[in-house]
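Taken from a larger complex, these chains appear in their original positions, while the remainder are omitted.
Order of writing sets the labels: A and B. Residues in every chain begin at 1.
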Amino acid sequence: MEIIREASELLIKIKENRPLIHHITNYVTINDCANVVLAVGGSPIMANDPAEVSEVVAMAKALVLNIGTPNNNNFQSMLLAGKKAKEMSIPIVFDPVGAGATSFRKEMCSRLLEDVRPDVIKGNISEIMYLANVDGCYYGVDSLQDIDNAAGIVQQLAKNLNCIVAATGRRDFVSDGSTSYVINNGHDMLSKVTGTGCMTSSLIGAFCSVTTDYLKGAVAGIMTMGISGQLANACLLSDEGIGMFKVRLFDNIYNLNKETFIREGAVYAG
Amino acid sequence: MEIIREASELLIKIKENRPLIHHITNYVTINDCANVVLAVGGSPIMANDPAEVSEVVAMAKALVLNIGTPNNNNFQSMLLAGKKAKEMSIPIVFDPVGAGATSFRKEMCSRLLEDVRPDVIKGNISEIMYLANVDGCYYGVDSLQDIDNAAGIVQQLAKNLNCIVAATGRRDFVSDGSTSYVINNGHDMLSKVTGTGCMTSSLIGAFCSVTTDYLKGAVAGIMTMGISGQLANACLLSDEGIGMFKVRLFDNIYNLNKETFIREGAVYAG
(Lines give C-alpha, C1' and ligand atoms only; values in the text may rest on other atoms or scores of the structure.)
Protein backbone atom coordinates (compact mmCIF):
# COMPACT_ATOMS: atom_id res chain seq x y z
CA MET A 1 0.00 0.00 0.00
CA GLU A 2 1.03 3.55 -0.65
CA ILE A 3 0.91 4.36 3.09
CA ILE A 4 3.59 1.76 3.82
CA ARG A 5 6.04 3.42 1.44
CA GLU A 6 5.18 6.85 2.82
CA ALA A 7 5.58 5.65 6.38
CA SER A 8 9.00 4.26 5.54
CA GLU A 9 10.07 7.70 4.36
CA LEU A 10 9.19 9.18 7.75
CA LEU A 11 11.73 6.81 9.28
CA ILE A 12 14.44 8.46 7.18
CA LYS A 13 13.22 11.89 8.25
CA ILE A 14 13.49 10.99 11.96
CA LYS A 15 17.06 9.83 11.49
CA GLU A 16 17.93 13.04 9.61
CA ASN A 17 16.26 15.47 12.01
CA ARG A 18 16.76 13.76 15.38
CA PRO A 19 13.62 15.36 16.84
CA LEU A 20 13.41 15.99 20.58
CA ILE A 21 10.43 14.02 21.97
CA HIS A 22 9.17 15.15 25.36
CA HIS A 23 7.52 12.54 27.57
CA ILE A 24 5.47 12.84 30.71
CA THR A 25 5.11 9.19 31.45
CA ASN A 26 5.06 6.43 34.04
CA TYR A 27 7.94 5.23 36.26
CA VAL A 28 7.72 1.64 35.05
CA THR A 29 8.70 1.91 31.40
CA ILE A 30 10.33 5.35 31.26
CA ASN A 31 13.78 3.94 30.47
CA ASP A 32 12.43 1.79 27.63
CA CYS A 33 10.56 4.77 26.17
CA ALA A 34 13.73 6.87 26.17
CA ASN A 35 15.70 4.06 24.53
CA VAL A 36 13.08 3.38 21.88
CA VAL A 37 13.18 7.03 20.79
CA LEU A 38 16.97 6.80 20.50
CA ALA A 39 16.68 3.48 18.66
CA VAL A 40 14.45 4.96 15.98
CA GLY A 41 16.71 8.00 15.60
CA GLY A 42 15.10 10.65 17.81
CA SER A 43 16.21 12.32 21.02
CA PRO A 44 14.19 11.78 24.22
CA ILE A 45 13.60 14.09 27.17
CA MET A 46 11.51 12.94 30.14
CA ALA A 47 10.94 16.00 32.40
CA ASN A 48 7.79 15.58 34.50
CA ASP A 49 7.57 18.41 37.04
CA PRO A 50 5.18 21.37 36.70
CA ALA A 51 8.12 23.66 37.48
CA GLU A 52 9.71 23.07 34.10
CA VAL A 53 7.52 21.14 31.66
CA SER A 54 6.38 24.20 29.70
CA GLU A 55 9.96 25.19 29.01
CA VAL A 56 10.82 21.66 27.98
CA VAL A 57 7.88 21.45 25.59
CA ALA A 58 9.12 24.70 24.04
CA MET A 59 12.22 22.85 22.82
CA ALA A 60 10.40 19.70 21.71
CA LYS A 61 8.94 18.50 18.40
CA ALA A 62 6.31 16.23 19.98
CA LEU A 63 4.74 15.55 23.39
CA VAL A 64 3.84 12.07 24.67
CA LEU A 65 1.48 11.79 27.67
CA ASN A 66 1.11 8.44 29.45
CA ILE A 67 -0.94 7.89 32.63
CA GLY A 68 0.54 4.52 33.65
CA THR A 69 1.49 5.72 37.16
CA PRO A 70 -0.71 8.76 37.66
CA ASN A 71 -0.40 11.24 40.49
CA ASN A 72 -1.43 14.83 40.97
CA ASN A 73 2.05 16.10 40.10
CA ASN A 74 2.29 14.51 36.69
CA PHE A 75 -1.40 15.30 36.04
CA GLN A 76 -0.69 19.02 36.52
CA SER A 77 2.41 18.69 34.36
CA MET A 78 0.37 17.08 31.59
CA LEU A 79 -2.14 19.94 31.62
CA LEU A 80 0.61 22.58 31.49
CA ALA A 81 2.65 20.76 28.88
CA GLY A 82 -0.42 20.05 26.77
CA LYS A 83 -1.38 23.72 26.76
CA LYS A 84 2.09 24.73 25.64
CA ALA A 85 2.19 22.03 22.97
CA LYS A 86 -1.10 23.33 21.55
CA GLU A 87 0.30 26.87 21.40
CA MET A 88 3.30 25.54 19.53
CA SER A 89 1.24 23.26 17.29
CA ILE A 90 3.40 20.23 17.97
CA PRO A 91 1.68 16.83 18.02
CA ILE A 92 0.38 15.45 21.32
CA VAL A 93 0.15 11.68 21.69
CA PHE A 94 -1.97 10.38 24.57
CA ASP A 95 -1.66 6.85 25.95
CA PRO A 96 -4.59 6.29 28.35
CA VAL A 97 -2.99 3.40 30.26
CA GLY A 98 -5.57 1.68 32.43
CA ALA A 99 -8.29 4.12 31.34
CA GLY A 100 -11.43 3.44 33.32
CA ALA A 101 -9.68 1.36 35.95
CA THR A 102 -9.92 3.96 38.73
CA SER A 103 -11.77 7.20 39.40
CA PHE A 104 -8.51 9.11 39.22
CA ARG A 105 -7.68 7.77 35.75
CA LYS A 106 -11.24 8.51 34.63
CA GLU A 107 -10.83 12.10 35.79
CA MET A 108 -7.45 12.44 34.09
CA CYS A 109 -8.82 11.05 30.84
CA SER A 110 -11.77 13.45 30.88
CA ARG A 111 -9.63 16.49 31.63
CA LEU A 112 -6.93 15.58 29.13
CA LEU A 113 -9.42 14.89 26.34
CA GLU A 114 -11.23 18.15 27.09
CA ASP A 115 -8.43 20.57 27.94
CA VAL A 116 -5.44 19.14 26.09
CA ARG A 117 -7.25 17.65 23.10
CA PRO A 118 -4.55 15.18 21.99
CA ASP A 119 -3.80 14.73 18.30
CA VAL A 120 -3.36 10.98 18.60
CA ILE A 121 -4.87 8.61 21.18
CA LYS A 122 -3.28 5.17 21.32
CA GLY A 123 -4.53 2.50 23.71
CA ASN A 124 -5.33 -1.17 23.82
CA ILE A 125 -8.83 -2.23 22.82
CA SER A 126 -10.26 -2.10 26.34
CA GLU A 127 -8.83 1.38 27.02
CA ILE A 128 -10.23 2.69 23.74
CA MET A 129 -13.56 1.05 24.54
CA TYR A 130 -13.66 2.87 27.87
CA LEU A 131 -13.03 6.18 26.13
CA ALA A 132 -15.75 5.31 23.66
CA ASN A 133 -18.16 4.62 26.54
CA VAL A 134 -18.73 1.10 25.37
CA ASP A 135 -19.41 -1.43 28.09
CA GLY A 136 -16.45 -3.71 28.67
CA CYS A 137 -14.94 -5.62 31.47
CA TYR A 138 -11.74 -3.88 32.49
CA TYR A 139 -8.87 -6.25 33.11
CA GLY A 140 -5.31 -5.17 33.83
CA VAL A 141 -3.21 -2.87 31.70
CA ASP A 142 -2.11 -5.49 29.21
CA SER A 143 -5.52 -6.71 28.28
CA LEU A 144 -6.18 -7.44 24.66
CA GLN A 145 -9.65 -8.37 23.62
CA ASP A 146 -10.60 -9.19 20.12
CA ILE A 147 -13.71 -7.15 19.77
CA ASP A 148 -15.75 -7.76 16.68
CA ASN A 149 -16.57 -4.15 16.22
CA ALA A 150 -13.18 -2.65 17.14
CA ALA A 151 -12.75 -0.99 13.75
CA GLY A 152 -16.12 0.71 14.01
CA ILE A 153 -15.53 1.90 17.58
CA VAL A 154 -12.14 3.34 16.67
CA GLN A 155 -13.50 5.18 13.65
CA GLN A 156 -16.45 6.62 15.57
CA LEU A 157 -14.28 7.77 18.48
CA ALA A 158 -11.85 9.43 16.06
CA LYS A 159 -14.77 11.23 14.44
CA ASN A 160 -16.24 12.33 17.79
CA LEU A 161 -12.94 13.59 19.17
CA ASN A 162 -11.66 14.90 15.84
CA CYS A 163 -8.28 13.24 16.25
CA ILE A 164 -6.44 10.07 15.33
CA VAL A 165 -7.43 7.01 17.38
CA ALA A 166 -5.45 3.77 17.44
CA ALA A 167 -6.43 0.56 19.24
CA THR A 168 -3.73 -2.07 19.47
CA GLY A 169 -4.22 -5.79 19.94
CA ARG A 170 -3.87 -8.90 17.83
CA ARG A 171 -4.74 -6.60 14.96
CA ASP A 172 -4.34 -2.83 15.25
CA PHE A 173 -6.98 -0.36 14.15
CA VAL A 174 -6.15 3.25 13.26
CA SER A 175 -8.53 5.91 12.03
CA ASP A 176 -8.91 9.66 11.60
CA GLY A 177 -12.68 9.29 11.51
CA SER A 178 -12.93 8.86 7.77
CA THR A 179 -9.87 6.97 6.55
CA SER A 180 -9.12 3.81 8.52
CA TYR A 181 -6.41 1.16 8.48
CA VAL A 182 -5.93 -2.30 9.93
CA ILE A 183 -2.36 -3.35 10.72
CA ASN A 184 -1.50 -7.01 10.84
CA ASN A 185 2.08 -6.71 12.01
CA GLY A 186 3.17 -7.69 15.51
CA HIS A 187 3.67 -10.84 17.54
CA ASP A 188 2.14 -12.23 20.70
CA MET A 189 5.53 -11.98 22.47
CA LEU A 190 5.05 -8.19 22.51
CA SER A 191 2.35 -8.66 25.13
CA LYS A 192 4.76 -10.61 27.36
CA VAL A 193 7.12 -7.65 27.86
CA THR A 194 6.01 -4.64 29.87
CA GLY A 195 6.14 -1.31 28.10
CA THR A 196 5.73 -2.32 24.47
CA GLY A 197 2.48 -0.35 24.40
CA CYS A 198 4.13 2.70 26.01
CA MET A 199 7.01 2.40 23.56
CA THR A 200 4.59 2.30 20.65
CA SER A 201 3.20 5.65 21.81
CA SER A 202 6.75 7.03 21.97
CA LEU A 203 7.37 5.81 18.43
CA ILE A 204 4.13 7.46 17.28
CA GLY A 205 5.40 10.68 18.88
CA ALA A 206 8.67 10.40 16.97
CA PHE A 207 6.94 9.74 13.64
CA CYS A 208 4.33 12.48 14.10
CA SER A 209 7.11 14.96 14.88
CA VAL A 210 8.31 14.80 11.27
CA THR A 211 4.97 15.02 9.44
CA THR A 212 1.71 16.94 9.66
CA ASP A 213 -0.15 13.79 8.61
CA TYR A 214 -0.65 12.25 12.05
CA LEU A 215 -2.67 9.34 10.67
CA LYS A 216 0.40 8.31 8.73
CA GLY A 217 2.59 8.95 11.78
CA ALA A 218 0.40 6.71 13.95
CA VAL A 219 0.44 3.92 11.37
CA ALA A 220 4.22 4.20 11.03
CA GLY A 221 4.80 4.05 14.81
CA ILE A 222 2.61 0.98 15.22
CA MET A 223 4.19 -0.72 12.20
CA THR A 224 7.67 -0.08 13.63
CA MET A 225 6.83 -1.89 16.86
CA GLY A 226 4.95 -4.66 15.06
CA ILE A 227 7.59 -5.40 12.43
CA SER A 228 10.41 -5.25 14.97
CA GLY A 229 8.49 -7.60 17.27
CA GLN A 230 8.03 -10.12 14.45
CA LEU A 231 11.69 -9.98 13.50
CA ALA A 232 12.80 -10.18 17.14
CA ASN A 233 10.73 -13.30 17.62
CA ALA A 234 11.95 -14.86 14.38
CA CYS A 235 15.57 -14.84 15.56
CA LEU A 236 14.87 -16.24 19.05
CA LEU A 237 16.40 -19.61 19.87
CA SER A 238 14.27 -22.28 21.52
CA ASP A 239 15.76 -21.79 25.00
CA GLU A 240 15.34 -18.02 24.87
CA GLY A 241 12.38 -16.04 26.18
CA ILE A 242 11.33 -12.51 27.08
CA GLY A 243 14.84 -11.48 28.18
CA MET A 244 16.40 -12.01 24.79
CA PHE A 245 13.21 -11.02 22.97
CA LYS A 246 13.44 -7.54 24.49
CA VAL A 247 17.09 -7.23 23.48
CA ARG A 248 16.30 -8.29 19.91
CA LEU A 249 13.31 -5.93 19.83
CA PHE A 250 15.59 -2.95 20.45
CA ASP A 251 18.14 -4.30 17.96
CA ASN A 252 15.51 -4.58 15.26
CA ILE A 253 14.06 -1.13 15.88
CA TYR A 254 17.59 0.26 15.72
CA ASN A 255 18.34 -1.52 12.45
CA LEU A 256 14.96 -0.97 10.81
CA ASN A 257 15.28 0.55 7.36
CA LYS A 258 13.06 1.51 4.45
CA GLU A 259 13.44 -1.81 2.72
CA THR A 260 12.44 -3.89 5.76
CA PHE A 261 9.55 -1.53 6.40
CA ILE A 262 8.20 -2.05 2.88
CA ARG A 263 8.91 -5.78 2.79
CA GLU A 264 7.29 -6.58 6.13
CA GLY A 265 4.54 -3.97 6.35
CA ALA A 266 1.03 -5.43 6.54
CA VAL A 267 -1.41 -2.52 6.39
CA TYR A 268 -4.88 -2.71 4.87
CA ALA A 269 -7.76 -0.34 4.32
CA GLY A 270 -10.01 -0.59 7.39
CA MET B 1 10.21 -33.35 48.57
CA GLU B 2 6.47 -33.18 48.32
CA ILE B 3 6.56 -29.37 48.55
CA ILE B 4 8.66 -29.15 45.37
CA ARG B 5 6.05 -31.01 43.37
CA GLU B 6 3.26 -28.95 44.90
CA ALA B 7 5.12 -25.71 44.22
CA SER B 8 5.56 -26.74 40.59
CA GLU B 9 1.80 -27.08 40.27
CA LEU B 10 1.30 -23.50 41.39
CA LEU B 11 3.39 -22.44 38.39
CA ILE B 12 0.81 -24.03 36.10
CA LYS B 13 -1.97 -22.27 37.98
CA ILE B 14 -0.36 -18.86 37.49
CA LYS B 15 -0.08 -19.45 33.75
CA GLU B 16 -3.72 -20.55 33.60
CA ASN B 17 -5.18 -17.74 35.71
CA ARG B 18 -2.89 -14.81 34.82
CA PRO B 19 -3.47 -13.13 38.22
CA LEU B 20 -3.19 -9.36 38.49
CA ILE B 21 -0.41 -8.52 40.98
CA HIS B 22 -0.47 -5.00 42.39
CA HIS B 23 2.86 -3.49 43.44
CA ILE B 24 3.68 -0.42 45.45
CA THR B 25 7.40 -0.52 45.05
CA ASN B 26 10.63 1.41 44.47
CA TYR B 27 11.67 3.39 41.39
CA VAL B 28 14.86 1.42 40.88
CA THR B 29 13.60 -2.04 40.03
CA ILE B 30 9.95 -1.38 39.15
CA ASN B 31 10.42 -2.34 35.50
CA ASP B 32 12.10 -5.63 36.40
CA CYS B 33 9.32 -6.45 38.87
CA ALA B 34 6.67 -5.89 36.20
CA ASN B 35 8.58 -8.04 33.73
CA VAL B 36 9.18 -10.87 36.19
CA VAL B 37 5.44 -11.11 36.85
CA LEU B 38 4.81 -11.32 33.10
CA ALA B 39 7.64 -13.86 32.74
CA VAL B 40 6.08 -16.23 35.26
CA GLY B 41 2.64 -15.84 33.69
CA GLY B 42 0.92 -13.16 35.79
CA SER B 43 -0.18 -9.64 34.98
CA PRO B 44 1.48 -6.70 36.81
CA ILE B 45 0.06 -3.33 37.82
CA MET B 46 2.23 -0.76 39.59
CA ALA B 47 -0.06 2.10 40.74
CA ASN B 48 1.44 3.96 43.71
CA ASP B 49 -0.66 7.03 44.47
CA PRO B 50 -3.06 7.28 47.42
CA ALA B 51 -5.68 8.64 45.01
CA GLU B 52 -6.19 5.27 43.37
CA VAL B 53 -4.45 2.39 45.16
CA SER B 54 -7.56 1.12 46.94
CA GLU B 55 -9.40 0.79 43.66
CA VAL B 56 -6.44 -0.97 42.09
CA VAL B 57 -6.17 -3.44 44.96
CA ALA B 58 -9.87 -4.19 44.45
CA MET B 59 -9.00 -5.68 41.04
CA ALA B 60 -5.88 -7.53 42.19
CA LYS B 61 -5.18 -11.06 43.40
CA ALA B 62 -2.10 -10.12 45.50
CA LEU B 63 -0.39 -6.99 46.84
CA VAL B 64 3.40 -6.54 46.99
CA LEU B 65 4.81 -3.75 49.18
CA ASN B 66 8.49 -2.77 48.83
CA ILE B 67 10.12 0.14 50.67
CA GLY B 68 13.27 0.46 48.53
CA THR B 69 12.71 4.17 47.79
CA PRO B 70 10.37 5.26 50.56
CA ASN B 71 8.57 8.57 50.73
CA ASN B 72 5.45 9.80 52.46
CA ASN B 73 3.35 9.34 49.35
CA ASN B 74 4.07 5.67 48.82
CA PHE B 75 3.92 5.10 52.60
CA GLN B 76 0.34 6.41 52.67
CA SER B 77 -0.46 4.32 49.60
CA MET B 78 0.88 1.21 51.29
CA LEU B 79 -1.33 1.77 54.34
CA LEU B 80 -4.43 2.31 52.20
CA ALA B 81 -3.70 -0.57 49.88
CA GLY B 82 -2.87 -2.86 52.77
CA LYS B 83 -6.16 -2.11 54.46
CA LYS B 84 -8.09 -2.85 51.29
CA ALA B 85 -6.14 -6.06 50.67
CA LYS B 86 -7.01 -7.27 54.18
CA GLU B 87 -10.70 -6.57 53.55
CA MET B 88 -10.47 -8.59 50.37
CA SER B 89 -8.38 -11.35 51.94
CA ILE B 90 -5.79 -11.29 49.19
CA PRO B 91 -2.18 -12.04 50.18
CA ILE B 92 0.13 -9.16 51.11
CA VAL B 93 3.86 -9.65 50.55
CA PHE B 94 6.17 -7.19 52.31
CA ASP B 95 9.79 -6.62 51.26
CA PRO B 96 11.44 -4.50 53.99
CA VAL B 97 14.30 -3.22 51.78
CA GLY B 98 16.96 -1.57 53.93
CA ALA B 99 14.94 -2.17 57.12
CA GLY B 100 16.66 -0.50 60.03
CA ALA B 101 18.90 1.67 57.84
CA THR B 102 17.06 4.94 58.57
CA SER B 103 14.49 6.25 61.04
CA PHE B 104 11.98 6.60 58.24
CA ARG B 105 12.31 2.96 57.20
CA LYS B 106 12.09 1.92 60.85
CA GLU B 107 8.84 3.84 61.18
CA MET B 108 7.46 2.37 57.96
CA CYS B 109 8.33 -1.15 59.07
CA SER B 110 6.65 -0.68 62.44
CA ARG B 111 3.48 0.79 60.96
CA LEU B 112 3.25 -1.76 58.16
CA LEU B 113 3.79 -4.71 60.51
CA GLU B 114 1.23 -3.32 62.94
CA ASP B 115 -1.46 -1.87 60.69
CA VAL B 116 -1.12 -3.89 57.49
CA ARG B 117 0.01 -7.21 59.01
CA PRO B 118 1.55 -8.74 55.87
CA ASP B 119 1.00 -12.40 55.09
CA VAL B 120 4.55 -12.93 53.89
CA ILE B 121 7.70 -10.98 54.83
CA LYS B 122 10.68 -11.57 52.55
CA GLY B 123 14.01 -9.85 53.21
CA ASN B 124 17.71 -10.58 53.23
CA ILE B 125 19.20 -11.89 56.45
CA SER B 126 20.14 -8.48 57.85
CA GLU B 127 16.70 -7.01 57.15
CA ILE B 128 15.00 -9.96 58.82
CA MET B 129 17.42 -9.65 61.73
CA TYR B 130 16.45 -6.01 62.15
CA LEU B 131 12.78 -6.95 62.25
CA ALA B 132 13.63 -9.63 64.78
CA ASN B 133 15.40 -7.04 66.94
CA VAL B 134 18.61 -9.00 66.81
CA ASP B 135 21.77 -6.93 66.89
CA GLY B 136 23.43 -6.81 63.51
CA CYS B 137 25.64 -4.48 61.59
CA TYR B 138 23.57 -2.94 58.80
CA TYR B 139 25.37 -2.77 55.49
CA GLY B 140 23.74 -1.67 52.26
CA VAL B 141 20.66 -3.15 50.71
CA ASP B 142 22.37 -6.14 49.15
CA SER B 143 23.97 -7.47 52.26
CA LEU B 144 23.98 -11.17 52.79
CA GLN B 145 25.35 -12.56 55.99
CA ASP B 146 25.51 -16.17 56.78
CA ILE B 147 24.15 -16.15 60.26
CA ASP B 148 24.50 -19.39 62.15
CA ASN B 149 21.14 -19.03 63.72
CA ALA B 150 19.23 -17.69 60.70
CA ALA B 151 16.81 -20.60 60.66
CA GLY B 152 15.94 -20.08 64.30
CA ILE B 153 15.47 -16.32 63.92
CA VAL B 154 13.21 -16.78 60.92
CA GLN B 155 11.06 -19.35 62.66
CA GLN B 156 10.73 -17.27 65.82
CA LEU B 157 9.82 -14.10 63.89
CA ALA B 158 7.22 -16.03 61.90
CA LYS B 159 5.74 -17.29 65.14
CA ASN B 160 5.75 -13.85 66.76
CA LEU B 161 4.15 -12.11 63.77
CA ASN B 162 1.92 -15.02 62.86
CA CYS B 163 2.89 -14.88 59.21
CA ILE B 164 5.33 -16.42 56.74
CA VAL B 165 8.91 -15.13 57.05
CA ALA B 166 11.60 -15.71 54.44
CA ALA B 167 15.25 -14.69 54.73
CA THR B 168 17.26 -14.97 51.52
CA GLY B 169 21.01 -15.35 51.24
CA ARG B 170 23.43 -18.09 50.28
CA ARG B 171 20.77 -20.40 51.67
CA ASP B 172 17.18 -19.27 52.04
CA PHE B 173 15.10 -19.88 55.14
CA VAL B 174 11.30 -19.91 55.09
CA SER B 175 8.97 -20.62 57.98
CA ASP B 176 5.40 -20.22 59.13
CA GLY B 177 6.50 -20.50 62.74
CA SER B 178 6.15 -24.25 62.96
CA THR B 179 7.03 -25.79 59.58
CA SER B 180 10.34 -24.52 58.18
CA TYR B 181 12.30 -25.04 54.97
CA VAL B 182 15.82 -24.38 53.77
CA ILE B 183 16.26 -23.73 50.06
CA ASN B 184 19.62 -24.38 48.45
CA ASN B 185 18.86 -23.06 44.99
CA GLY B 186 20.34 -19.83 43.67
CA HIS B 187 23.70 -18.54 42.50
CA ASP B 188 26.04 -15.80 43.67
CA MET B 189 25.49 -13.91 40.38
CA LEU B 190 21.99 -13.06 41.62
CA SER B 191 23.57 -10.68 44.15
CA LYS B 192 25.43 -8.86 41.34
CA VAL B 193 22.24 -7.65 39.64
CA THR B 194 20.04 -5.06 41.32
CA GLY B 195 16.46 -6.07 41.92
CA THR B 196 16.69 -9.83 42.16
CA GLY B 197 15.47 -9.55 45.75
CA CYS B 198 12.58 -7.29 44.75
CA MET B 199 11.73 -9.63 41.88
CA THR B 200 11.67 -12.57 44.29
CA SER B 201 9.01 -10.75 46.32
CA SER B 202 7.02 -10.18 43.13
CA LEU B 203 7.26 -13.88 42.33
CA ILE B 204 6.08 -14.75 45.84
CA GLY B 205 3.13 -12.44 45.25
CA ALA B 206 2.29 -14.25 42.02
CA PHE B 207 2.54 -17.71 43.63
CA CYS B 208 0.56 -16.73 46.75
CA SER B 209 -2.19 -15.34 44.52
CA VAL B 210 -3.08 -18.84 43.36
CA THR B 211 -3.02 -20.69 46.70
CA THR B 212 -4.16 -20.16 50.27
CA ASP B 213 -1.01 -21.94 51.48
CA TYR B 214 1.33 -18.93 51.59
CA LEU B 215 4.22 -21.00 52.98
CA LYS B 216 4.14 -23.01 49.78
CA GLY B 217 3.77 -19.81 47.73
CA ALA B 218 6.82 -18.27 49.37
CA VAL B 219 8.90 -21.40 48.81
CA ALA B 220 7.79 -21.56 45.17
CA GLY B 221 8.66 -17.90 44.52
CA ILE B 222 12.13 -18.24 46.02
CA MET B 223 12.76 -21.49 44.16
CA THR B 224 11.75 -19.86 40.88
CA MET B 225 14.37 -17.14 41.28
CA GLY B 226 16.98 -19.55 42.57
CA ILE B 227 16.58 -22.20 39.88
CA SER B 228 16.41 -19.60 37.11
CA GLY B 229 19.56 -17.93 38.47
CA GLN B 230 21.43 -21.24 38.43
CA LEU B 231 20.33 -22.03 34.89
CA ALA B 232 21.11 -18.49 33.71
CA ASN B 233 24.61 -18.76 35.09
CA ALA B 234 25.14 -22.21 33.61
CA CYS B 235 24.65 -20.95 30.07
CA LEU B 236 26.88 -17.87 30.40
CA LEU B 237 29.98 -17.77 28.19
CA SER B 238 33.31 -16.80 29.70
CA ASP B 239 33.32 -13.27 28.29
CA GLU B 240 29.78 -12.58 29.49
CA GLY B 241 28.79 -10.96 32.78
CA ILE B 242 25.83 -9.35 34.52
CA GLY B 243 24.39 -7.93 31.29
CA MET B 244 23.81 -11.31 29.70
CA PHE B 245 23.11 -12.96 33.06
CA LYS B 246 20.09 -10.71 33.54
CA VAL B 247 18.83 -11.51 30.03
CA ARG B 248 19.20 -15.25 30.64
CA LEU B 249 17.54 -14.90 34.06
CA PHE B 250 14.36 -13.58 32.44
CA ASP B 251 14.59 -16.22 29.69
CA ASN B 252 14.80 -18.98 32.26
CA ILE B 253 11.93 -17.67 34.38
CA TYR B 254 9.86 -17.41 31.22
CA ASN B 255 10.69 -20.97 30.16
CA LEU B 256 10.49 -22.55 33.61
CA ASN B 257 8.20 -25.57 33.65
CA LYS B 258 7.10 -28.27 36.05
CA GLU B 259 9.83 -30.70 35.02
CA THR B 260 12.66 -28.21 35.54
CA PHE B 261 11.15 -27.17 38.83
CA ILE B 262 11.13 -30.76 40.10
CA ARG B 263 14.54 -31.64 38.65
CA GLU B 264 16.38 -28.60 40.02
CA GLY B 265 14.50 -27.90 43.25
CA ALA B 266 16.63 -28.17 46.39
CA VAL B 267 14.32 -27.74 49.36
CA TYR B 268 14.88 -29.38 52.73
CA ALA B 269 13.08 -29.48 56.06
CA GLY B 270 14.46 -26.59 58.16
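Note that in this section a residue touches a chain if its C-beta (ideal position, glycine included) is under 8 Å from a C-beta of that chain, and two chains touch if they have at least 3 such contacts.
What you see is a predicted model, and the numbers here were worked out from it, not measured in a lab.
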{"item": "Total copies in the full complex, given that 2 are placed here", "value": "3"}
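The rule is simple: only the chains that are shown with their structure count from here on.
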{"item": "Cα-centroid distance, subunit A relative to subunit B, in whole angstrom", "value": "33"}
{"item": "Touch list for subunit A against partner subunit B, complex", "value": "26-29, 31-32, 68-72, 98, 101-105, 138-142, 192-195, 239-244, 246-247"}
{"item": "Residues of subunit B that touch subunit A when the two form their complex", "value": "18, 20, 27, 30-31, 34-35, 38-39, 43-49, 51-52, 55-56, 59, 73, 235, 246-255"}
